[in-house]
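Only a single protein chain was left out; the remaining protein chains are all shown in position.
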Amino acid sequence: MRSRETTALGVAIVGAIIIEVLMKLGVINPYWELIIQYACILTIATLGLNMIYGFNGQFSLGHVAFYGLGAYASAIVTKAWTGDNPLGFLAAIIVGGLVAAIVGFLIGLPILRLGSDYLGIATLGFGYIVKVTFDNADAWIPMMGGSRGMTGIVKMTSWPWVAVAAILAVVIMRNVVYSSHGRAVLSVRENEIAASAMGIDIARYKTVAFVMGCFYAGIAGALYAHLYSFLHPSNFDFLKSVDMLLIVVLGGLGSMSGTIMAALGWTFLLEGLRVILPPEILDFRFVIYPLLLIIAMLLRPKGLFGGMEWSFLRAPKVEKRAHGVNTES
Amino acid sequence: MVDLSYLAQQVINGLQLGFVYALIALGYTMVYGIIRLINFAHGDIFMIGAYVGFFSYSVLHWDFLPGILFSMVVCVIVAVIIERLAYKPLRNAPRIAALITAIGVSMFLEYFTSLKFVFGPNPRQFPRPFEVVTWQIGGINVNSIQLIILVVTLAMLALLQFVVYRTKMGMAMRGVSFDFDTAKLMGINVDVVVSFTFALGSALAGAGGILFAIAYPQVQPFMGIMPGLKAFVAAVLGGIGIIPGALLGALIMGQAEVLTAAFVSTTWKDAVAFAILIIVLMVKPTGLLGKRGTDKV
Partner (left out) sequence: MKHLKPVVLAVFALAVSALLVLSGCSSSAPTPAATSAPAATSAPAAGAAAAAPAAAGKAIAIKIGLSAPLSGEVKTFGESTKNAFDMAVDEATKAGKVNITAVVVDDKGDPTEGVNGATKLINQDKVQAIMGSVTSKVTIPVSEVAQANKVVMITSTSTNPKVTVDGKRKDFIFRACFIDPFQGTVMAKFAATTLKAKTAAVVYDISNDYTKGLSEFFRDAFEKGGGKVVQFDSYGAQDVDFSAILTKTASLNPDVLFIPDYYNKVNLLANQAREKGVKAPLLGGDGWDSPELDTKAVEGGYFSNHYSPEDTRPEVQDWVNKYKAKYNVVPDALATLGYDATNLLINAVVTAGSADSTKIRDAMAATKGFKAVTGSITFDQNGDPVKSAVVIQIKDGKQKFAEAVNP
């Protein structure tokens, strides 16, 4: 009955363990170890944006602000209190996610009722305000460093942490999406008026999706902070939000598999170009990638995986009832 | 209490900034109004306009007017090429696809022009094609470039209003903005209308680029990002798609930025401008002059 999902989960866990072994053996060198972890962290963050925009249809251009909030919040926890205690790290990650979620909730209250493009601009503005706050943060919390950067964050993130977080992120998101709450979230994207006519509380589900997406971003930010050990406000500017949006759209709106593949592919593509290009034209990396982006959009405007999912992420089968409303969308 | 001439000078500074934003915002809002596309590449067309001006004035030693006209022409050509190659194929695709493509075009223009054999990454001094004259009126400084920007922006506004409301093409543009498919059914050649819209908006961006570069005499490949962003915010503030709204929004943004920097704190000036935007949107979700759209069910 649920063997498809269980098998996939099993495969994922075994795969993660294999990767861990390869890393410990040195077959995967620290460089690729770093890149693989970064790719998974980015995946978690963009899954969050996929929930907000892909599934719920809310155009958010400020997602990286929540990523940053999670990063700084968790870094403050470990730097000021828990040090290199693993349980403390777990607490820091959760704090990071919660801070991002709470801020998301607060800012969502006023702005989520704006229509699509206006919401985009409002979130962009909010993201900008957050970045300026980070730049000036050392005036209130000297530890945060402001534009000098926050140094000395204990390097706690390792592949087991990232792998577990990533697998949990996917599993939880899948379960939420295919629950009745998830269907409500989707309905808001499809047609707000019709959903409202069916009795769905639009405001509530917009908030739910937004807060969940921000929580994911916060978790990812916390993992990021403890992997790179250094935070600078320029890591969390508007252009990074655009990068995340690109990944979600490229992967296909509302497709979890698409987001995962796009996030992984994106990271590896950019690093791959770094490796392949000779030094005289290293700056071509950022000429090639927008061209590829444009071509991808022209060829597959719905995104690489628009509307499609891997089998284990598809909707669960339900027996057809007499007046069969097929719940598979 | 507050020195009046100091306040007046700062208000003038705010006006200058506001009109500069308006130069860019007008084109942005017009394109959005007709095609519902946030043309992220608008700021980069503006940059190209400035570079063409750099070339005209420093290498070809042309006068002010030929330079600005040439810039507009080049921007029109570039814009139409982009529109045909990148935006037109996506007309029936989800709107977000065109938006992402616009982002891609923007990035491409920035990084491509920063390559060594194109414009190069170094900021370059922009040669002013005429001397800027400063006048002192009762303790306040006003200079000629400020006046030129003011005049040109108002002229652009008037021109746009004229085109959109008093010409046949303008009527076609309004028809297309109202309902794309019905316009087609009515016999409007939407391809021509869309291309014309882009061309007009980009011509304005090109002129804006040159005036901007005369006011702040420096060009570099990434110069369009921030002005483009602020101009877009200004357009939304005033009501996106509404042409006078772009001017209103831009003037408000300019004043907010300058007065905050002068009297509150320089570090938060940008944040205040964005905060104002969010507050306005909360109260008037379609912008200051925006009309509440009817939801067709």
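Note that the chains take the letters A and B in the order they are written out, and that residue 1 is the start of every chain.
Following the convention adopted for this analysis, a contact is a pair of C-beta atoms (placed from the backbone, for glycine too) under 8 Å apart; a residue touches a chain by one contact, two chains touch by 3 or more.
All values derive from a computational prediction rather than experimental measurement.
Touch with the chain omitted from the figure is made, among B:I48, B:I68, B:I210 or B:V258, by B:V258. Within the complete assembly, A:E309 is the residue of A:E20, A:E192 or A:E309 that touches the hidden chain.
Contact with the omitted chain, checked across A:S116, A:N191 or A:S234, is made by A:S234.
Within the full complex, the residue among A:M144, A:A166, A:M261 or A:M297 touching the omitted chain is A:M261. Interface residues of subunit B facing the missing partner chain: 3, 6, 9-10, 13-14, 16-17, 20, 111, 114, 116, 120-125, 134, 141, 143, 216-218, 220, 222-223, 225-226, 257-259, 261-262, 266-267, 269-270. Contact residues of subunit A toward the unshown chain are 26-32, 34-35, 38, 132, 135-136, 146-149, 151-152, 228-230, 232-235, 257, 261, 264-265, 268-269, 271-272, 274-276, 278-279, 282-283, 285-286, 305, 307-311, 314-315, 328-329.
The working rule: only the chains that are shown with their structure count from here on.
Note on chain placement: the centre of subunit A and the centre of subunit B lie 32 Å apart, centres being C-alpha means. Here subunit A touches subunit B in the complex through residues 59, 110-111, 113-115, 117-118, 120-122, 124-126, 128-129, 132-133, 135-136, 193, 238, 242, 245-246, 249-250, 253, 283-284, 286-287, 289-291, 293-294, 297-298, 301-303, going by the rule given at the top.
Per the touch definition, subunit B reaches subunit A in the complex via residues 36, 38, 86, 89-90, 93-94, 96-97, 100-101, 103-108, 111-112, 114-115, 229, 232-233, 236, 240, 267-268, 270-271, 274-275, 277-278, 281-282, 285-287, 295, 297.
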